[in-house]
Every structure is written in C-alpha cells, then in structure tokens.
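Next up is a structure, given as structure tokens.
Heads up, one of the protein chains got dropped from this complex, but the rest are sitting where they should.
== chain A ==
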Amino acid sequence: MPKYYHDDPRWADIDALPQDDGGPYPLAAIAYTDEYSEAMSYLRAVMARNEMSERVLELTEHIIDMNPAHYTVWLYRAKVLSATNSDLSREIAWLNPTALRHLKNYQIWHHRQTIIDKLDSHVGEADFIATMLEQDAKNYHVWSYRQWLVKRFALFPGKGGADGEWDGEKELKWTEGMIEADVRNNSAWNHRWFVVLGGREGETVSDDFIKREIDYAQAAIRKAPQNQSSWNYLRGIVRHAKLPVSALKDFALEFATLESSDQVHSCHALDLLAEIYAAEENTWDEAAKAFELLATKYDPVRAQYWKYRQGLLRQGGVVA
C-alpha cells in the first residue's frame, strides 16, 4: 500500500517542497515514483525548518524503506534520534529487518555502530549477525561490523569479555564454526587472524599458541589443498612467528613433488616448495623446475609472474 502525506491531517501544517530539478519532465509516470517523490518533498520541508520529532522518524523510516542508499536521510534520522532522546533499542529492532532487506547497503552499518556504541551493550548482536551471514557468508559489511564489536567489547581470547554470554573463547569457537561451514570463506579466515593476532598488536604470543594455529591451518589445507585462504593463513602465521619457511617443507611435500608432475595436488604447495628451494643455492635447479611447472602446467594464467620469479634465481635474488 503506498503511503501519502498530503491527505494525512498530522502533516497538514507542512507545505511540501517539490524538487526543483529544472527540467520539464513529469514525475507522475509511475505510481511508486509519486509516493517516493511526495515523501521526499515532505522531508525537504521538515529539514528546511529543522524539525526534530517523532513524525520525522516515521517519515525517514518510510523513505529508507523505499531507498536505503539515500544517506542524507540517514544522517538526518541520526540527528533526530539524538535530539528526541529516542529509545535506541527500538531503533535496533527496526534496523534488523531493514538490514535483511537491503544486504548491500552501506549506511545502515555505520548507523548501527553508532547506536550500539551509545547503548554500550552487544546483547542480541551475535544472533543478528548470524542471520545476516545466512544470507551471504562473505558480506564485507557484516564482517567489518563484527570486528568492530570484537574490539569495542574486548572479545579477544584470553582477555575476558564483558560478560559470559559472549567472550573471546566463544568468538574463536564461532570463527571455527564459520570456517568449518565453508573452508574457503576468506572472510572467516581473516576474522580468525584478527581475533587471534591482528587485534592485539604488539603483544608477544607463546610457542604453543603458534603451534595451535599452524596445526589448525594445516588440518584445513588437508581438507582442501587448493584453497588460497588457508595457505595464506599458514604462511602468515609462520612469517609472524619469524620461523624459516623451510619449516613447512615436509608439509608442502604432502601435496606436491617434483619427481612426478602428476603428483601435484596444490599449486600453493608447489609455490611454497619453489620458495624453499630458491632460498638455498644448491637447490636452485629444483626451484626453477617448480616455477616452470607452475608457468606451463598448473597456473598458466599467471605465467609471466612465475617466469619473473624464475628470473630472480638467475639474479641470485629470492622472492619472500
């Protein structure tokens, strides 16, 4: 049902401000366009007199439902919420279904963040995020928002969360669940890095801790040897711990050998082997062979990249 304001007595005091677009084009071609342009003309009118009221909240709600990307409307709504001392949990209750209807919208996330920050409570947010990720498990906005929550409420493992309901240990478990559901979900791997290392910069981590993460990544690679995300994670951890890349040689050999090129099950393993061989002058021939296989057989789309790395061998240089 379209909703109009010109025959609503609660809005009788407002002279709508139609858009002056300078053109002769009629706006009435489509009924839905009528509804939108009328609502906008009432918004212009209330903004012109800087009205902060309950009915403006209703009006902005109506417009956002039709067009959530109109960010001036969000900005004005945020001002009205603050000026009218509105109940912010009611705002969150309205935002939940709105976010579900508009999965790609940007504005909604910043709005939510400012509200949750003011409410100073994350109650209900984990459930909301779960619902959002059911729609799209790689939604960038949702993952960025989750990171913000982890930081805002100190939900890092071993740090003790704000309450028992959601703490760092639970966050790590949840991340594991997301990776288990789709081992190729790069967003989930990135989130694990953030929870485990990224959000706690400068802190030293124990050897046990590093070993746990290496084991975790290796188990995931065994499930899907051609998965970029888990290999990136593994190599990131090894680099972070300042371990030599040769520590991964036996592991890489599980997925690729140079003896028989039919036994290459992962070009990431072959890439890693090439790097290990390139690090020692006496195995440069092996490295060259690995790069050759990558350029010609396993990853020919990036042939020039592999040739570049092969060329570095001749210059005595190595790509880290």
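Couple of notes before you dig in:
Criterion: a residue touches a chain if its C-beta (ideal position, glycine included) is under 8 Å from a C-beta of that chain, and two chains touch if they have at least 3 such contacts; residues count from 1.
As a working rule, contacts and distances are computed from a predicted model.
The unshown chain of the complex is recorded in UniProt as "Geranylgeranyl transferase type-2 subunit beta", chosen from "Geranylgeranyl transferase type-2 subunit beta", "cysteine desulfurase", "AP complex subunit sigma" or "glycine dehydrogenase (aminomethyl-transferring)". Contact with the undisplayed chain is limited, among A:101, A:173, A:239 or A:265, to A:239. The chain that is not drawn here is touched, among residues A:16, A:52, A:78 or A:245, by A:78. Counting over the whole complex, chain A has residues 19-21, 23, 25-27, 29-30, 32-33, 36-37, 40, 44, 66-67, 69-72, 74-75, 78, 110, 114, 138, 140, 143-144, 147, 184-187, 190-191, 193-194, 197-199, 228-229, 232-233, 236, 239-240, 301-305, 308-309, 319-320 touching the chain that is not drawn.
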